[in-house]
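Every protein chain except one is present and positioned as in the full complex.
Chains: A and B, in written order; residue numbering restarts at 1 for each.
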Amino acid sequence: MSGTIEARLKQLGIELPQASRSVANYVGFTALPSAPDARLVVISGQIPLRDGRPQHVGKLGRDISLADGQSAARLCALNILAHLRAAADGDLDRVRQCLRLGGFVNCTADFTDMPQVVNGASDLMVEVFGDAGRHARAAVGVNSLPLGVAVEVEAMFVLGNAIGEPRR
Amino acid sequence: MSGTIEARLKQLGIELPQASRSVANYVGFTALPSAPDARLVVISGQIPLRDGRPQHVGKLGRDISLADGQSAARLCALNILAHLRAAADGDLDRVRQCLRLGGFVNCTADFTDMPQVVNGASDLMVEVFGDAGRHARAAVGVNSLPLGVAVEVEAMFVLGNAIGEPRR
Partner (left out) sequence: MSGTIEARLKQLGIELPQASRSVANYVGFTALPSAPDARLVVISGQIPLRDGRPQHVGKLGRDISLADGQSAARLCALNILAHLRAAADGDLDRVRQCLRLGGFVNCTADFTDMPQVVNGASDLMVEVFGDAGRHARAAVGVNSLPLGVAVEVEAMFVLGNAIGEPRR
């Protein structure tokens, strides 16, 4: 039975490319750990709000610099962590994995550096969680975002029980 | 071992913001229930089709009003529920949670009220499922959508077994 799909690929004349090496703080794939307490958490798309007020309003490629875009992405990620802490009942040590970030960059039609912008969020995840912060990611450009902000980032995480907590 | 991540945050000089309070029918985060019968269901992006024909063709900020955009989002959500009923073998009482909505709003580059548009879908989920309808959400603008419709919405739900059905 083994090798069925590989045989089909061969039959179709398909040779798979090498999986591209990651040159940043995100990775090609992530997997939900098989631990029985692993729990999927979805965090709503966050915008760069500080004290309830939108920061970094504008478009990459026109009125927001790459550095400002990265700051916007980092601020989105901080708001993600705030919700994640609430989801974990205040205990961020329960975070097993950052599974996915979805980054939307508000930009002009000729801007193409979304990956560098979204790195502002990706880098924070690895600063905070180490290897558990390495995530799968999609980064795309869009022509507009809520309140006119430069970046929106959504996320999926895996939470486990607290250390020492009996498995339930 | 406890407080490891909090210690790292402090070391990095990061103070997390307050998690923003939700002012609508979506929430900051959702989690897959840990019940053994909890089953993740993914619903394809739905457009505002009625009887197989696209409704609300056009762009927010140009030729579609906010109210029409909300109607479009609600119609997307009705199509989501149609697929969800099929996924639940006809028994919508098996729905445990609306985990996530992804809302794409076809709009001009200066339109910024996507959240209000996508509320047309979010509100329906809570009307129908009550608290189980409160979901995590991403709402973004895009410059075009299939068939030129104003809104597309995709979804993730959690289904359980039917009431009284033995766990499998």
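Basically, a contact is a pair of C-beta atoms (placed from the backbone, for glycine too) under 8 Å apart; a residue touches a chain by one contact, two chains touch by 3 or more.
Here the structure is a predicted model, which is why all the values come from computation and not from measurement.
For the options B:7, B:67 or B:86, the residue in contact with the chain missing from this view is B:86. Only one of B:28, B:102 or B:115 touches the absent chain when the whole complex is considered: B:102. The chain that is not drawn here is touched, among residues A:40, A:92 or A:125, by A:40. Within the complete assembly, residues 1-6, 8-9, 12, 14, 16-20, 26-32, 34, 40, 99-100, 107-115, 136-143, 156 of chain A touch the chain that is not shown. Residues of chain B in contact with the chain left out of this view: 37, 39-45, 49-52, 59, 78-79, 81-87, 91-93, 95, 102, 104, 106, 109, 127-129, 142-148, 152, 154, 159, 162-163, 168.
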